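Complex shown without one protein chain; remaining protein chains in place.
The chains carry the letters A, B and C, assigned in the order they are written, with residues numbered from 1 in each.
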Amino acid sequence: MSSTKLTGATIAEHNSRDSCWVIVHGKAYDVTDFLNEHPGGSRIILRYAGKDATDAFDPVHPPDTLNIYLDPSKHLGYVDMETIQKEESDDPEKALIEHRIKQMPPLEACYNLMDFETVAREVMRKTSWAYYSSGADDEITMRENHSAFHKVWFRPRVLVDVESVDMSTTMLGTKVSIPFYVTATALGKLGHPEGEVVLTKAAYDHDVIHLDITERIVRHAEQRGCKAVFITVDAPQLGRREKDMRSKFSDVESDVQASGGSSVDRSQGAARAISSFIDPSLSWKDIPWFKSITKMPIILKGVQCVDDVLRAIDIGVDSVVISNHGGRQLDTTPSAIEILAEVAPILRARGLEGQIEIYIDGGIRRATDIIKALCLGAKGVGIGRPFLYAMSAYGAKGVSHAMQLLKDEMEMNMRLIGAACIKDLNPSLVDTRGLLSGHSGSVPVDSLSLRAYDSLQGPRFGDKSKL
Amino acid sequence: MSSTKLTGATIAEHNSRDSCWVIVHGKAYDVTDFLNEHPGGSRIILRYAGKDATDAFDPVHPPDTLNIYLDPSKHLGYVDMETIQKEESDDPEKALIEHRIKQMPPLEACYNLMDFETVAREVMRKTSWAYYSSGADDEITMRENHSAFHKVWFRPRVLVDVESVDMSTTMLGTKVSIPFYVTATALGKLGHPEGEVVLTKAAYDHDVIHLDITERIVRHAEQRGCKAVFITVDAPQLGRREKDMRSKFSDVESDVQASGGSSVDRSQGAARAISSFIDPSLSWKDIPWFKSITKMPIILKGVQCVDDVLRAIDIGVDSVVISNHGGRQLDTTPSAIEILAEVAPILRARGLEGQIEIYIDGGIRRATDIIKALCLGAKGVGIGRPFLYAMSAYGAKGVSHAMQLLKDEMEMNMRLIGAACIKDLNPSLVDTRGLLSGHSGSVPVDSLSLRAYDSLQGPRFGDKSKL
Amino acid sequence: MSSTKLTGATIAEHNSRDSCWVIVHGKAYDVTDFLNEHPGGSRIILRYAGKDATDAFDPVHPPDTLNIYLDPSKHLGYVDMETIQKEESDDPEKALIEHRIKQMPPLEACYNLMDFETVAREVMRKTSWAYYSSGADDEITMRENHSAFHKVWFRPRVLVDVESVDMSTTMLGTKVSIPFYVTATALGKLGHPEGEVVLTKAAYDHDVIHLDITERIVRHAEQRGCKAVFITVDAPQLGRREKDMRSKFSDVESDVQASGGSSVDRSQGAARAISSFIDPSLSWKDIPWFKSITKMPIILKGVQCVDDVLRAIDIGVDSVVISNHGGRQLDTTPSAIEILAEVAPILRARGLEGQIEIYIDGGIRRATDIIKALCLGAKGVGIGRPFLYAMSAYGAKGVSHAMQLLKDEMEMNMRLIGAACIKDLNPSLVDTRGLLSGHSGSVPVDSLSLRAYDSLQGPRFGDKSKL
Partner (left out) sequence: MSSTKLTGATIAEHNSRDSCWVIVHGKAYDVTDFLNEHPGGSRIILRYAGKDATDAFDPVHPPDTLNIYLDPSKHLGYVDMETIQKEESDDPEKALIEHRIKQMPPLEACYNLMDFETVAREVMRKTSWAYYSSGADDEITMRENHSAFHKVWFRPRVLVDVESVDMSTTMLGTKVSIPFYVTATALGKLGHPEGEVVLTKAAYDHDVIHLDITERIVRHAEQRGCKAVFITVDAPQLGRREKDMRSKFSDVESDVQASGGSSVDRSQGAARAISSFIDPSLSWKDIPWFKSITKMPIILKGVQCVDDVLRAIDIGVDSVVISNHGGRQLDTTPSAIEILAEVAPILRARGLEGQIEIYIDGGIRRATDIIKALCLGAKGVGIGRPFLYAMSAYGAKGVSHAMQLLKDEMEMNMRLIGAACIKDLNPSLVDTRGLLSGHSGSVPVDSLSLRAYDSLQGPRFGDKSKL
């Protein structure tokens, strides 16, 4: 690496596929040979050929990406940033977003977790929104994750003394104020400059656990105070999320056909750009090795059927998270709450319910959802996207407000169901028969007869333009 | 309290958070210290600081509220109302409502109970409408209350002599003309200046029972001629009704963010403003005390599962109302008609069906709904909101018309089902299997394929603009 | 009755509630005293006070109505029609309908029975359309009648020789070309000047049976060649059809409130105007009398449950029509096809299936519907509204075309299901399990999360305005 600072003019000469240099955080890199290997496609890099790519690079890459993936010989050295010509921003989306942020509803106008999503959709960059909000294939599982909770109904008890309600519990031995944790999510910087740090802070303030992406850092995690090792088992390959892909595609210039079709360059969205950390050969036989290298509890995240829960108990895992990865991997897999409702009675029947702590994630938006999971046997639940949306829309205050809303809902709903503390939550308080009614994506409607039918009307006001 | 009348000018000086006086019904009150305790938030009071607050106070507070909750030292004495400067109304909603009232459909254009709701929504103040019409969380239970009746279907008998139909019955020993009663509702003055009195009068005219909010007045009720003691057991804490909260929020100036965020002042809607009468420690062990202080029948309102009905019988309660409080408390609790369909066969199997009178409320809009409840074993049903809407839209005449419509429907439908009197209504006349089909809030639709599908069209008229 | 002809001027003097004369078919009638007794309300009569009411009278009254219901003393005698001042038509609907008729799709553009309904809705008078198309209460049963057929699915057989298909069968001993009949309907003149006669002719041309309203004419029917006595048992009182009532209401001037409200005059729509032929005391004990006065087969129309079918067999009735009166009487009663699916196996189990001929009506629109009914044990099906719509839109040709479409569909679908003749249709060809899935009127949707969800989009065309 040269010790003389490079000038903007020098960099600007390398602005093509033949010689492509980019600046990231004040350093220049030669990425010519890397163009075809870039998981996110070459086009997005070429857009910044000869220029400063920092703003585009940051949200979608871990800080040490270039050190790990780009050969040191391609690290060209520091750039005299004074010599870089400031480009006039021609980013129409930026202006639009700034306008919307001025019109944003006040934080107090958010009364539930869905409200943050409604706001975030309007004030986030389209590509960032697409990354967070997208699911696999037709997004049926992603939506089912939420709607499945509406198939579990309550059987509340009345005339129970609920003057004081205690929502605290423990998770893997750690005491928490309320039985949810902030689940690990990727690319937090798409939503907020500080990224996941915002979530960790809010979790700390609310006496809630935040679970980081830890699989890459097993050995170092223990010293850093991590509580447990999460092994994500539902992602041997990253799912295709078409909303994400489509948004990325339209973000780059649509000159695909003009380019002659010779260089097939499939942009795969932000999701695919982070897939290099995945090992598809991971299998049950690797679990003993994990157990051998750490004293931390082992948690398998992504278990999705009864058999695998039983196997996890058998192999001596401490905990499983029933999860379909937020509906982002395999479409038409069941929601975690449905699998839990199937698993828990089997464990009870076999006397295994104390052998393992079961968590679920996916689709949780209301304290009633948390209560349902706990009634069915979960030790706690993970919540991810809602906090990302709260963060993206309102920053740290938003996350804190979201957590407070959940706590308020939780206290009230425990009162209304007739439970004064977490251990009062049990299967007799819920009716899960609705889960047997299936989850049909949609049924054909009877177009001709629906159109012929003359729908009923209410009484009419004189001023018809009004009603 | 001073005996000299205060002047408007004096009051007007106390118009801030530091010193806040308001006038209610010609008397002045110092509410400075009360601002932070006000269940409805301080902002709504501050809007009337130094002014006459009577019009805003009346609809949402019982008459004796100030005497009960405000220390006598804060009662400042009578005001010379001649000295109060009449404010020009700058209430755009008032003008809009007056315009709509002129365009209102005639009362005769209301053919069913839903029609009153359609009209009331247009002619009520937004905040009043929101208070009446809102339910807990996602309002799934509130809507399910009504739609559950569509899951119970008839098995009518033909060739039964139904020339004369007798719909009269008794409720807790009192003879009534038709087996419904007007259920207790709060804040009737939001819909009509005279409030619940309108409902009581109409009930009297139609030989129907109106059941007042009685839990606060147990000891005095008996002398006043009350028939029974209602103990509301489904509201240890008032539910969150977001529609109500949202409407209240937008009613006050949206200067929340401008205020710096330092004083968090969560307005909670009209619902929360009446919550101080609730004792969350009420439990089964208190029932014997109630029984000891009165000879009136004891009715538990808000029972929601089989176990609690059995317990009520066991403890010697005279009657239960199966109710989820109109879907205003805990969301995704089942409808009363569903619980009744579960309870009744169990009572019959145990020979307990004569031990207790069971009522249900929630979602009743048609005489067929009443008939279904009675077929399933209810002694009668409670109806609340529809009469509030009828009252809000058309006053006393509206309530009377609504009751008459129900009576007309009831007589006709008893004929059509083949029942000449109330005791002819029995379980063999209904099919409840539909209740087992679940109550999914919604299922994910298959967007891509629905959009690709080219829906069937009927024949086209030459003038396409028309069809 | 005077033998001198009355003049228009004389009649015109009696144009008020105090003295109200009207002309019908060239004769004058004094209806002053009858005003308050008119089942359709006085207002509609007063509109024609002192005028010729023939055009309004004809479609909704049987020809001999005035002779039967109006005392001879009120028959004032013939009118010199030359002296009647022709009113300029101020009927905006008439002009609109004439315009639409010019734009009507050609008859060949109707490919199925729903298509006639789509056309008829546009070219009929609003009040006539409302009378034909309306159902009881929320019209749930009316619509369920049709959609229930979609719950019965086929199990077709292949490699059956279906070169020739024979659809003929017998009904109560009469040979017909196809197993449907034209069911009795009222007020055919609302749709066509000639009324039901059009249906009878088309039925004759197609070798199909038309079943007239016969209950009023039991004794005379036999001589007139009637095949059987239909006793309608599902209408001890005429149902309330709010669409019909509402349309009638808005048809008269909306001066209800202006009239001071003193004379409550509830217009009840066309349906109620024909209710005087109904005897609510008719019961099982009257059946032997019917059997004693005629040798014709007795058919009970409107049976709706297993018990009543068994009772009909027991009492020696020849046939029943399972029917809910087109969904026009009691709402949330099941469809005939659902009841048939419940009745037929019970009859087979008891060896009674040959004892009685079972017909069904309600909601049949496709030949597949007919095939399903026959597979389940019906001898034939009745079809009503579709032919009324075909008649109202296209007259006699329309009805004939509708019948031909059904025949074409029937022949094709019998081939496709693998049945060469009517007796090949049997229960093994259908799957009725779908009928157990309930018939929920609607389930609450999850508004907040549906709104927050960002639906999937397909690829975009450059010209976005197009897609």
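The rule we apply is simple: a contact is a pair of C-beta atoms (placed from the backbone, for glycine too) under 8 Å apart; a residue touches a chain by one contact, two chains touch by 3 or more.
Values in this document were obtained by computation on a predicted structure and should not be read as measured data.
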Chain not shown: contacting residue from A:Gly327, A:Gly380, A:Gly418 or A:Gly458: A:Gly458
Omitted-chain contact residue, chosen from A:Val303, A:Met412 or A:Leu429: A:Val303
Contact partner of the left-out chain, one of A:Ala12, A:Leu330 or A:Leu352: A:Leu330
Contacting the left-out chain in the complete assembly, out of A:Leu6, A:Val31, A:Met114 or A:Ala341: A:Met114
Sites on chain A contacted by the missing partner chain, in the whole complex: 99-100, 102-105, 109-111, 114-115, 118-119, 122, 137-138, 140, 233-234, 236-237, 239-240, 242, 245-246, 249-250, 254, 256-257, 261, 266, 280-284, 286-287, 300, 302-305, 307-308, 329-334, 436-450, 455-458
Chain C residues touching the omitted chain (full complex): 106-109, 111-112, 138-140, 142-144, 147, 149-163, 366, 368, 397, 408-409, 412-413, 415-418, 428, 431, 433-434, 436-437, 439-442, 447-448, 451-452, 458-463, 466-467
Hidden partner interface residues of chain B, rising order: 112, 114-115, 117-118, 121, 129, 133, 138-139, 143, 146-147, 150, 242-243, 246, 250, 365, 446, 448-449, 451-454, 456-457, 459-460
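In the analysis below, only the chains that are shown with their structure count from here on.
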Intersection of contact partners for chain B and chain C: A
Distance from the mean Cα position of chain B to that of chain A, given in whole angstrom: 40
Cα-centroid distance, chain A relative to chain C, in whole angstrom: 57
Per-residue overlap in chain A, given as positions that touch at least 2 other chains: 112, 138-139, 143, 147, 150, 448, 451-452, 459-460, 462
